[in-house]
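Only one protein chain is missing; all other protein chains are in place.
Letters A and B mark the chains as written, and numbering starts fresh at 1 in each.
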Amino acid sequence: MLAIKDLQAGYGKVNVLKNINIEVPKNKIVTLIGANGAGKTTTLRAITGMIKSTSGHITLNGKPISQMPSYRIACLGLAHSPEGRRVFSSLTVFDNLQLGAFPRLTGSRAKGDFKGDIEKAMELFPRLKERRNQLAGTLSGGEQQMLAMARAIMLNPEIILLDEPSMGLAPILVEEVFKIISRLKSSGITMLLVEQFAVAALNVADYAYVMENGKIVVEGTADKLKNDPAIKAAYLGAH
Amino acid sequence: MKSKYLFITIGIILLSIFPIFIHNEYYVHMVERILIYSILLFGLDIVVGYTGQVSLGHAGLFGIGAYVAGILYFKLGAPFIVIVPLAIIIACIFGLILALPALKVLGPYMAMVTLAFGTIIQILINEMTFLTEGPLGIKLLKPVIFGFQTQTIHYFWIVLSLSILSLIVVNRILKSRLGRAFEALRDSPVACDCMGVSVYKYKVYAFVISAGFAGLSGCLYAFSEQYISPNTYSFELTVLFLLAIIMGGRKTRLGAFIGAAIIIILPQLLSDVYLFRNVATVLAAIIIVGAVILVSKKLSTFKKVFVPIASVISLVVFSYIIKSIGDWRLTIFGCMILLVVYYLQDGIVGFSRNFYISIFSSKNKSRDDVELSKLSNEDAILYAKNSSTSKILLNLKSVLMQFGGLKALNDVDLIVKKGTIHGLIGPNGSGKSTLINVLTGIYVPTSGNVEFSDKSIVGQTSAKIALSGIARTFQNVQLFSEMTAIENIMVALNHTYKSNLLEIALNLPRFKKEEVNAKQRAYSLLKFVGLNELANEEARNLPYGKQRLLEIARALALDSNLLLLDEPAAGLTAPDIKELLKIISRIKEHGITIILIEHHMEVVMAISDTISVLDFGQKIAEGKPKEVQANKKVIEAYLGAETA
Partner (left out) sequence: MDIFIQLIYSGIALGMIYGVIAFGYQLTFATSSTLNFGQGEALMLGAMVGLTLSNLGVNYWLIIPIVCIFGLVQGSVVEYFGVRPAIKIKSEFGWIMSTIALGVIFRNLAENIWGRGTYRFQGPVADEPLKIFGANILPMEILVVIGAVAMMLMVEIFNRKSIYGKAVIATANDRDASGLMGINTSLVITFSYALSSLTACFAGVLIAPLTLAGASAGGSLGLKAFAVAIVGGLSSGFGIIVGGIILGISETLTGFYISTGYKDVPSLIILLIVLSIKPSGLFGKTTIKKV
């Protein structure tokens, strides 16, 4: 589905990513974990053209997307729920969901059953149903995260990039978010999940990459990495 | 450096003797006007080039200068030597009245507000007939000085000497702490405030100083033209001034002079269509040749030079189509602005300098490097001031910071004891940086209280908090990138100066002494973090790790009691981190309290006395490193609960 080869990118003169190679197969959840500042978010930003990559190839279903602007990548069916949620605060929950389906509603992507999908999304995130006409800016952090995820799903995407869905959330909400991710998984979604909560991410993922200082240092099936002591050390500096 | 002064001296001598040999008054007058405009542009450059604000009000200030001269001369018959200082002072007062509201707002607002000011001034000059004679204008004679009626040539010398004087004063101001503050507030306003240099206050200073030069320039203009009328001080003139600044080149006095020459001479060229055609052709030739050189040397691509070439060619075509040039003056000026803004961003001076460097690849430094050998090495860091007996330095009481529905900090209590290193950790988005921003006055908390040395600091400006003793570094480096390492630190040493503008302009002993002291302090601080060899390197050219160290040195220059380090180890290599640890402990030895935010656990665990853990905006744990490391909640916060 999504293949990243020898990706290099960064901000200004600083090259943050050094030869990143990642593959996300169809119907699988792949997670990218690592401590803060390892370059996880930068990787996602480089994939969707929010920053320009300096070298390397990125393909979606075999189609190169490296130098495309973000909006065209989205039209090809890649949904990116960015770090920090980034909901449209002065629009309602419903409007936000509608914008998630923007390419479908404007003819750049098969329309499908838009109304049905809205209902489905509301079912998946019952909290949003109650707040359908509320402005997104007035939602709590957890609700905004739900909205950001629902908005990404509304694209009817080939693949979802989900960036730190747990950021700044209370543990109970983190739990809820991960429950929803596993429900999405059972419906056969393809996802690249960036998380700093390694254990939670590994529980839900099929395959994992561990980043450190802009490089992939370990990769393997999620089950294998779950018991790898190197991970705990990388996070807590404990021995 | 020596050759530069030689060059300037020769230029001045040539300028002063030229009216003796060239008797054509037309040319003398033209050069005189160039000098007068230069004075205004020196001042405008402080605002536009250094502080990075757009002022559309300088034609108005120029008009004020001219009319102060006109009115004082015409109504009161005041002598020249009284008029000149009054013109400067009154322009400064108007500048202050404008700057106080205008500089509260940013970029585009500022431009519009100054434009409004300029418009008001023009209306007032037109309408207040009892004072200004309205559209009739005022006639003046060349000034009488101590009973001596000056002639054209004498007046030229007066203008020349005043413009040289302005040049010297501007240079001194820009090289002093004021100039450093101006540049710093443009590079990073946040950092500038957090170094105790109030952005607002220094923007107002810059504007008022600049208004003074505009006033002087206007006053000289009135006596030079010997007739003033309201139409001169229009929007068009303001736009011309800005064109002159950006075309000549920002942040250089030579650029101001060249810019002035262009906007004075160009209208003369534009009055003759044949001359205009020739000039257009020559210009096109120069740009095409320049572009060819650049492309052949692989310094530019064909795509990049395409637009300028296309435009000069169309300019030539245009010049042969039109019959009368006068009507199209403004269109030509407009096109020039467009061209300069996007293709000659550094102006003529900047472009030539870059061109010179790229062709001869020799580094031609415009700054005066600090001579390192003369500086001594004293102990860089002052010991923390111990004003009260209380053991608690910082006390946060149920601080709440809310953004819409988001609670970035939720009821946080935190006590930091004097002389300790207090670690602050937590996952991304847990509120650490928000906390630092609340402490330094960048955010005002929604509720709760912050007490520093037993005094509440809630609601105070960042600059005031910084001066009361809280220094910080930034997560994403906020250096003054176009300034050298040592200048970066000297910005933060601004609080050590007591000398005023007059002392700076006249280069009086107290100011000189303070400058030397600051330089020494800055140098020894650099030495403390091991950057003394790189003192004259621009901050943006330093490697990332060194930039972080420079930020620490800069924060230390504030002589604060509390130092907030926001991820100092981010992006550092292992040996750098070792060095950093040493530096932090040595800071602690001086009694300075440190709050350390860090993701490199080994760093935090190694040096913190106490660690607080934040998660989803709340404090979830606190204690000694070992305790925190074993805390179940903390492990969950970092790795996620097993149940998820």
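Keep in mind that, in the parts below, a residue touches a chain if its C-beta (ideal position, glycine included) is under 8 Å from a C-beta of that chain, and two chains touch if they have at least 3 such contacts.
Since we're looking at a predicted model, the values are computed, not measured.
Although it is not drawn here, the omitted chain touches the following shown chains in the complete assembly: A, B. Check B:163, B:252 or B:437 against the missing chain and you find that the one touching it is B:437. Among B:221, B:257 or B:328, only B:328 touches the chain left out of the display.
Checked against the full complex, the one of A:31, A:48, A:66 or A:203 touching the unshown chain is A:48.
Only one residue in the set B:101, B:459 or B:543 touches the chain that does not appear here, and it is B:101.
Of the candidate positions B:6, B:22, B:120 or B:286, contact with the hidden chain is made by B:120.
Residue in contact with the omitted chain (choice from A:98, A:140 or A:213): A:98. Interface residues of chain A with the unshown chain, by the touch rule above, are 48-50, 69-71, 74-75, 79-80, 82, 86-91, 95, 98-100, 102-103, 105-106, 108-109, 151, 155. As for the chain not pictured, it touches chain B at residues 48, 52, 54, 56, 98, 100-102, 104-105, 107-109, 111-113, 115-117, 119-120, 123-124, 126-127, 190, 235-236, 239, 242, 246, 327-331, 333-335, 337-338, 341-342, 345, 403, 433, 437, 442-443.
Rule of thumb we're sticking to: only the chains that are shown with their structure count from here on.
Partner chain B is touched in their complex by these residues of chain A: 14, 35-37, 84, 89, 137-141, 143-144, 164, 166-171, 174-175, 178, 195-201, 203, 232, 235-238.
Residue ranges of chain B in contact with chain A, taken from their complex: 404-408, 427-431, 544, 567, 570-571, 599-602, 604-605, 616-617, 629, 635-644.
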